[in-house]
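Removed from the display is one protein chain of the complex; every other protein chain stays in position.
Entry: chain A
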Amino acid sequence: MAPKIGVLALQGAVAEHIHSLQSAGAEAVPVKRPEELEALDGLVIPGGESTTIGKLMRKYGFIEAIRQFHAQGKPLFGTCAGLIVLAKEIEGGEEAHLGLMDMTVVRNAFGRQRESFETELDIKGIDEPIRAVFIRAPLIGRVGPGVDVLSVYKDEIVAAREGSLLAASFHPELTDDYRLHAYFADMVREAAAAKTQA
């Protein structure tokens, strides 16, 4: 059965994630209200502006709702701004948003927009390199012992996984390569299957 995955639709690249998830064989819907999480097996927090998304999450009660969603073992996938939202710590003393994933992120780590770039990137668990688009991207400065580093670019961590949490600095939703979304859909499928058995 196709896993049902939501895309947090407060601001950012929502339609692109929905398209990529559907292309990867998942059912995908936008999520604007916390109560819509109940029907879902997994959630993507998209790229956008993390300050805007964080503010709107607080305003509409998403922080607690997503923490509970996570406590039920349901997977979360954050890209770019979504990665910042997942992190336990943001460098520079800015208040963490969800504070779930044991890592410290550095915002706008590669510079301003003129320094934004795309490149080939190797990712652990995916056979061939993928085309990764970095836009005013954050990087992962520190990871805790339970975090598995999935990708490194020029000595900096740009993708990682901690149990049911997946995070990437770049934008897999901006290309026609759906393998990272398929990877996440597999995580969601496995988590849902484990739950049914239990």
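By definition in this document, contacts are C-beta pairs under 8 Å (C-beta built on N, C-alpha and C of every residue); 3 or more make two chains touch, one makes a residue touch a chain; residues count from 1.
Convention: contacts and distances are computed from a predicted model.
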{"item": "Protein name, per the UniProt record, of whichever chain is missing from view (\"Serine/threonine-protein kinase RsbW\", \"Branched-chain amino acid transport system permease protein LivM\", \"Monovalent cation/H+ antiporter subunit D family protein\" or \"Pyridoxal 5'-phosphate synthase subunit PdxS\")", "value": "\"Pyridoxal 5'-phosphate synthase subunit PdxS\""}
{"item": "Touch criterion as defined above, residue of A:Ile5, A:Val44, A:Ala65 or A:Ala81 at the omitted chain", "value": "A:Ala81"}
{"item": "Contact footprint on chain A, counting only the chain that is left out", "value": "9-16, 32, 47-49, 51-52, 55-56, 59, 80-81, 107-108, 112-120, 133-136, 171, 174-175"}
